[in-house]
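Removed: one protein chain of the complex. Kept in place: all other protein chains.
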Amino acid sequence: MKILYFAWLKTKLQMTEETISWSEDCRDTDSLVRWMKTRGPAFAEVFSDLEVVRIAVNQEYITGNTTLGKEDEIAFFPPVTGG
Amino acid sequence: MKILYFAWLKTKLQMTEETISWSEDCRDTDSLVRWMKTRGPAFAEVFSDLEVVRIAVNQEYITGNTTLGKEDEIAFFPPVTGG
Amino acid sequence: MIRVQRDIFDIGEEIEALTTGRTDIGAVVSFTGLVRDINDGNDVTGLSLEHYPGMTERELAKIEKEARSRWDLQASLIIHRYGEMALGEPIVLVVTASPHRHDAFEAAHFLMDWLKTKAPFWKQEMTADGDTSWVKERESDVKAAKRWTTNA
Partner (left out) sequence: MIRVQRDIFDIGEEIEALTTGRTDIGAVVSFTGLVRDINDGNDVTGLSLEHYPGMTERELAKIEKEARSRWDLQASLIIHRYGEMALGEPIVLVVTASPHRHDAFEAAHFLMDWLKTKAPFWKQEMTADGDTSWVKERESDVKAAKRWTTNA
């Protein structure tokens, strides 16, 4: 699975992109977020307030928990500020 | 007094502009319109439906009867269609 | 700023001129009205616009002033042409600049709606069969203009 980070999430995690192997820990987006929080202080901080973290799976916004597969691209980013 | 006609009023009256002397007949806009109707069939027709005739005095729209003086510029025209 | 002119104008240049050298403008909205080949079901081949010199400038200035009192505008421009115009040519341009996009949008929409029912211009259409006819007032334009009075 490909994970992407944008804007201040990227800055705080010092990472734009990573590839992780599928496991039960990331069978769906809720599980993935729970696992993310366990990865260290920076991750815990970034995922502490989910109000300011948007999630996209395969470049589409998701609403609610979403099942994930090996080939999926998951992106975490703050509310958008373009325009 | 200077009288101006625009758009289809101008076409029907075959006149863009005329100067008339001030008299009791044109002491105010209501009187002027009454007098206009007596000037012949073309005038009678043009002023028959006042719903489609707008009046401006000295380049300002008027609402209601307006007193007129010698130096005034009165314009008659249909609803505007620019833009 | 208002301009009443016979000559065609360049939309891009006008917008540019309004914003050039300024770094305080966040939003610019432009409206351009063009000569269409069909109006109310008639095949139009050209347009002629008559206006009331003097009163036109007064009315446009009043409308612009009203917009600037209602919205937070940093710059505004109304250009309206008169005389003969070919299909596809611009007739009117309205540009508004503001720190906020909502103000720029609302003000431009208002300017056009008021201009349509207040500025003393009259359109005469040329049709394919050689006829010319004066364009009639539209009920929808009257309603559009009223919207800005009742909301005030």
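Residue numbering begins at 1 within each chain, and the chains themselves are lettered A, B and C in the order written.
Everything below uses one rule, namely that contacts are C-beta pairs under 8 Å (C-beta built on N, C-alpha and C of every residue); 3 or more make two chains touch, one makes a residue touch a chain.
Being a predicted model, the structure only gives us computed values, none of them experimental.
Asker: Can you list the shown chains that the hidden chain touches?
Answerer: Even though it is not drawn, that chain still touches A, C.
Asker: Among C:Asp7, C:Asp24 or C:Glu139, single out the residue that touches the unshown chain.
Answerer: Checking each option in C:Asp7, C:Asp24 or C:Glu139, the one touching the absent chain turns out to be C:Asp24.
Asker: Looking beyond the chains shown, say which of C:Arg6, C:His102 or C:Lys136 touches the absent one.
Answerer: That would be C:His102, which touches the missing chain.
Asker: Can you list, in ascending order, the chain C residues touching the missing chain?
Answerer: Residues touching the hidden chain, for chain C, are 10-13, 15-16, 19, 21-38, 87-88, 99, 101-102, 104-105, 108-109, 112, 144.
Asker: Residues on chain A that touch the omitted chain in the whole complex?
Answerer: 4, 6-8, 10-11, 52, 56, 59-61, 75, 77-83
Following the convention adopted for this analysis, only the chains that are shown with their structure count from here on.
Asker: Measuring from the mean C-alpha position of chain A to the mean C-alpha position of chain C, what distance in angstrom results?
Answerer: Centres of chain A and chain C (C-alpha means) sit 49 Å apart.
Asker: What's the distance between the Cα centroids of chain A and chain B, rounded to whole Å?
Answerer: 73
Asker: Based only on mean CA positions, could you tell me how far chain B sits from chain C in angstrom?
Answerer: Computed from C-alpha means, the inter-chain centre distance equals 26 Å.
Asker: At least two partner chains per residue is the criterion; list those residues in chain A.
Answerer: Residue numbers touching two or more other chains: none in chain A.
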